[in-house]
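Just one protein chain is left out here, and the rest sit where they should.
On to subunit A.
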Amino acid sequence: MADREERRFAEVSRDSVKLMAESTGVELGDDLAALLAEDVCYRLREATQSSSQFMRHAKRRKLTVEDFNRALRWSNVEAICGYGAQDALPFRSVKEGELFFIEDRDINLVELALATNIPKGCAETMVRVNVSYLDGKGNLEPQGTVPTAVQSLSDDLLKYYQQITRAILGEDPHLMKVALLDLQSNSKIAALLPYFVYVISGVKSVSHDLEQLNRLLHMVKSLVQNPYLYLGSYVRSLVSSVMYCILEPLAASINPLNDHWTLRDYAALLLSHIFWTHGDLVSGLYHQILLSLQKVLSDPVRPLCSHYGAVVGLHALGWKAVERVLFPHLPAYWANLQAVLDDYSVSNAQVKADGHKVYGAILVAVERLLKMKALSLSQPTEGGSSGQPGSVTGAMGYRVSSPGLSPPPEPLSEAALGIASHLQAGGAGCPWEEWTPVPLPAMYCELYSFFGDSLAVRFSTGPGFGSYPPCTPSQLSDARKDPPGPTSNSETTRKMPQLTANLNISPRQDGSPRTDPPPPSLASSSLPRSRSSSSRSGQRSTGLSRDVFPKARFTSSQSGPPVFSFLIGGRQMGRHCQGRRPFQTTFAPTPPLSAIPPRAYAHKLPVIGRVGKPVRRWAYSHYSLHLPL
C-alpha cells in the first residue's frame, strides 16, 4: 500500500472489479480480478494522459469530461455519457460500507419541460479591445474587467429595465414598491447597473419634482442594498446623485410647501448608508465629500437649505465629520444664522423658518458629537477586562438586529472602523493636518455658549431614554453642570418626534466608537490620540471627566450596546409616528433604571436655567423644533 501511495495513482481495487463483475452477473476469480484491476488502472492512466493533451491544446487548466471522452474516442473506446455537466458532481460515501458513489438524483422531466423559466442563451461571443499598457507603462484599465456596459443587453434585460424604470418613476405606488423590492434582490441585473446609474444621475433634471427625486433616491437605496451587485466605480456616480439631493438648492425648495427637508434627510441617510455598507468602495470619496460639505457650509451665499443639507450630510458621515468640519465652522456660521434668526420682519419669516431648521440640524449634530465624544472618552475607562467583551456583544447585537430592519440596514461595526481609520489616514495628508481634537470640556463650553439650554436639554435626554441605566446617584450629584429637570424632560419628550429624522443616525453611531481606537484621555487632552493602555489607566484615575461631565456616567454602562439596538427598532417607528411611545416601550426591560436620571436632572434644572443663555433663545429653539419635518 505504501508504494501505491508513493506513486499517487488512483487505483481500482480487486474487490471493486469483482463487485462490478458480480453486478453484471459474472463470477471472477481472485487472480483474474487482480489482473483486470491492474489493467484497468493502467488503461485509466493512459487515457488520462492522452486526455491531458486535449486540455493543453484547448489552452485550459481544467481537464474536462469532454477531454477524457475525446481520448477514449481516439483509442476506439466508447465515450462515457452523462457526465458532461459543468458543475462538479457530488461524491458521496456511505459510512458503513465504505462505499463511494456519485449521487444521481432523479430529475423531474415534466417539471423541467414545463418550466417557465426557460434558460436564456448566453451572450454572444465577442471581441473587445482595450489598451492595456501604453508605451509599456501603466495599466490604464485592468484588462479583462468585462465592461458591463459592453455586454449587449438581451431583450429580456432591456424589457426588465424598461418595466422597472417605468414602475419606479410611474404613478402606481404599489408597483413602485414591487419594482424597488425586485431591484433590491435581483441577482441578474449587473448588466443593467450602468443604465440604472444613468437614470439616477437624472436627478439634476428633475430637481423641481420632489416625488421623482424621492423615487430616484429609493432606487439608489435598492441598488445599494442589492447584495448581488458590485457597484464598483458606479458608486461614485450614485454618491454624486445623492449629494446633489442633499446639497443643491433644489427648484422644488422654492415652494415652502414642498417638504424638501425630508428629502435631504433621506438623502443624508442614504449617504451614510452607502458609507457604512460600501465603505471599501467610497473610502476615497470620503474626504472629497467632506470638503464639498465644508465648502457649502462656509459659503454664505448659499441658501439655508443647502446649509441644512451640509449639516445633515456631515451628521450622516458620523460624529467625527461633525467634529472636524462643523464644529470648527460653527463660530463663523453662527453669526450668519443668528442674524437670520433675529430678524423678525415678515418678509424674513420664511427664511427664518429655514434658519430654524438649520439650527435644529446643527443642534442634533453637535449633541451627538458631544455624546459620542463623551462616550469615546469614557470607553477606555471601562478598561481592558470588561470593555472589550462589551464591544463584541455590541457588534454582535447590531448584526443580529440589522437584517430585519427595512430601510437602512444597520451599519456593521467594521464599517465604522473603516471610516474612523480613514479619517486618521486622511488627516495625515491634507490641510487638516493641523487639526487637533478639541478637548471635550472646551467643546462643550463653546457649544453651550451657542445653544445654551437647548443644548443641555438635548444633552441630557440620552440618559432620559434609559439607554444608560446604571448611573450612580452620587455621580449625578457630583456633576457640576447637570442641566435638566422635569420640565426639560417633558420638553424632550415633546420635541422628540420632530427630531427623530435626524436623530435616527445617532443610535447606530453609538456602537461604533467601541471599535474605534481609544480616544485621548481627558487628562492629557492636548496630546494627540493615544492608543497606549497606560493612558487609559491614567485616565481612569483622574476621574476628571466625571467631574466635568455628567456624560461619563451613562457611558459607564456596560449593557449599553445591546440597548442601542433596541433603540433602532424604536426609531424606525418613531420616524412616522410620535417617537416617544415606541422608545418607551422598547426600553421596557430597564424601566426602573431609566426612571432615575430624569429625577436626578430634575434637581439640577434651576442651576442650568441660571447659567444658560437668555430665555428668549430657548424659546426660539423650542419653536424651531416644532416645525414639521
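In this section, a contact is a pair of C-beta atoms (placed from the backbone, for glycine too) under 8 Å apart; a residue touches a chain by one contact, two chains touch by 3 or more; residues count from 1.
The working rule: contacts and distances are computed from a predicted model.
Q: Which of the following names does UniProt give to the chain that is not shown: "ER membrane protein complex subunit 8", "GTP-binding protein", "Transcription initiation factor TFIID subunit 5" or "Glyceronephosphate O-acyltransferase"?
A: Of the names offered in "ER membrane protein complex subunit 8", "GTP-binding protein", "Transcription initiation factor TFIID subunit 5" or "Glyceronephosphate O-acyltransferase", the one UniProt assigns to the missing chain is "Transcription initiation factor TFIID subunit 5".
Q: Just to verify: which one of A:Asp31, A:Glu96, A:Glu111 or A:Glu124 makes contact with the chain not shown?
A: A:Glu124
Q: Which of these touches the unseen chain: A:Ala58, A:Leu158, A:Val178 or A:Leu291?
A: Hidden-chain contact among the options goes to A:Ala58.
Q: Where does subunit A touch the missing chain, residue by residue?
A: Its contact residues with the unshown chain are 3, 6-7, 9, 38-39, 41-42, 45-47, 49-50, 53-54, 56-61, 66, 70-71, 74-77, 122-137, 139, 142-146, 150-151.
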